[in-house]
Structure formats: C-alpha cells, structure tokens
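Every protein chain but one is kept in place in this view of the complex.
Right, subunit A next:
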Amino acid sequence: MKASSLERRNYKWIVLFLLPSFLVFLFFYLQPILSIFLTSFMKYDGFNSPRFVGLQNYIQLFGQESFQLSMKNLFLWSLIATTLHVGFGTILAFILFQKPRGWKFTRAVFMVPNVISAAAWALIYRFIFNDEMGFMNGLIRLFNKDFHHQWFFESPYAFWAVTLTWLFYAVIVTLLVMNDLYSIPEEVFSAAKVDGANTLQILWHIELPMCRISIGTSIIASITARIAMYEQIALTTSGGPGNDTMNLPLILMKNILDLKYGLANASGVMMFLAGILVLLLVHKAFRLNEGIYD
C-alpha cells in the first residue's frame, strides 16, 4: 500500500516519536536478552572475563535431575493454569457480568490479593499450611483428629501447596474477560433473544466465542507467570522437598549462588524460549491476530 503524501510528510515525526520507545527497548530488553543468550554459551562467574564453552552449559543443564523435574512441574503448572486458573477467572467474570447482588463488592474483594505482593502471600501461606497453627490443618482436624502434615515440606503435598498459593488469584483473567463481555454490542444479545436463544445458548454461542482474545491473552499471562514464578516457591519450599517443587528461576538463582552465570543464563534462555513457545501456540490456537468483529 502506498503511503499518502501526508504520511510521507510525517515520516520524520513518526520516527522521532518512536525513538524513545525504541531506545528503551534497546537498553532494557534487547541488550539484556542478547547478553543472556551470549553468556549462556560461556563459562562466566559474573566477575572474571567470560570464556566460550559452546553447548557445555546446555548439556550440563539438560543432564540435571532438577532441570528435568522443573520442566515436568512447568508442564503441570501450565496445564493447571490453562484449565483451572483461567477457567475459574472466566467463570467468575461470567457470573459478575450477570450483575448478581453484591457483584461490585465481590469484584473488589477478588482484587485485594493483587495489591499484596507475591512474597507477602507466600509468607501468609506458610502460616495457612503450617501443621501446628495453620488454618488448613486446623480445619481438617475438625474431621480427622490425627491429621498432621507439613504441606510445604512433604511429598507429594508440597507441589499442591505451592499450586494453591496462586490457583484462585485470577483477577486479571476476570477483568480481561469482563472487559470483552462489556464490549459485546447490545444488538447482538437482542438479535439472539429475538431468534429464541436461551441463556445457555447465548453464553456458549455468543459470549464465550467473543471472549476468545481475552481468554487467549489470559492463558499467555498465566503460563508466563508460572515460567517466571519465584517468590511463591523460594519463600515456601525453596524447591524442596528434594526437587519436588523446583522450577527454572530457582535453578537460575542456585547457579548464580554457585557463581555459574553461564549455566544460570542457559536456564534463563530456556525460560525465554518456553515463553515464546507458549506465545506462538496460544496465538495460533486462539487466532489472536484476528479481530473478534472482523
């Protein structure tokens, strides 16, 4: 398509206005990403000059049991995020969209965990799951007096305890989906009703398909949050017991602790690639480049 003379006249302004964003991208995103990729092929202790070692860091990383378990955990957490986490947020959005009594209050309460840091939540959960004074075991002991488990420190409970620290905090999903629901033109609902569609049919054939973009976006956000999840694990299980709740950011930190920045960055690259893969798959599956009303 040929640019109009007005557009051509404004080229220099377009370029100049894009420049700040481009510079920010260059210094704060591209440069660190490139340095992570480069140093992942090097032996580097963060201080002395790096030395090129080819694929050695990746071979070492793939051979570690903690990495294999991290990938397994990531897969399981991604599955849970896609189904239960996004599903819960979406269902809540559909309920709130019906504006039942107290919907505004519910929305505000649901928002609260988002203003508390993940680190603080992790510590709160340490108390919730504490065997002696925790709410969870206290509740269970009402029915089973002999129930004693330290959720964060016993297999296989630790994985589920970590999962519960984020599973139901889906307010971003709810807000995104609600935003899409509010964007559906009133005429569409009126037409459906004229055609005799019932509530379930409207939900299934109109509302849900029209929230495709927000649900897809929510899945991307949820899975990438699982890829980068650190505080919830570091402050509760530290990846234990054994390697039960290990993940890539923890491997990265552990290698930094051992002054193995090259190996740490190799796990950083794996996180980056996992994120890109998720982005591509969800993009394709949910046709995110196609508008709803095109």
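In this section, contacts are C-beta pairs under 8 Å (C-beta built on N, C-alpha and C of every residue); 3 or more make two chains touch, one makes a residue touch a chain; residues count from 1.
To be clear about the criterion, contacts and distances are computed from a predicted model.
Engineer: Between "Ion-translocating oxidoreductase complex subunit E", "Extracellular solute-binding protein", "Cytochrome b" or "Sigma-70 family RNA polymerase sigma factor", which matches the UniProt record of the unshown chain?
Structural biologist: From the choices "Ion-translocating oxidoreductase complex subunit E", "Extracellular solute-binding protein", "Cytochrome b" or "Sigma-70 family RNA polymerase sigma factor", the unshown chain carries the UniProt name "Extracellular solute-binding protein".
Engineer: Of A:Phe47, A:Phe105 or A:Tyr182, which residue touches the hidden chain?
Structural biologist: A:Phe47
Engineer: Pick out which of A:Leu6, A:Ala108, A:Leu200 or A:Leu257 touches the chain that's been left out of the picture.
Structural biologist: A:Leu257
Engineer: Using the definition of touch stated at the top, determine which of A:Ser117, A:Ser155 or A:Ser190 touches the missing chain.
Structural biologist: Missing-chain contact among the listed residues: A:Ser155.
Engineer: Give me the subunit A residues in contact with the hidden chain, please.
Structural biologist: 13, 16-17, 19-21, 23-24, 27-28, 43, 45-49, 60, 64-66, 126, 130-132, 150, 152-155, 237-243, 254, 257-260
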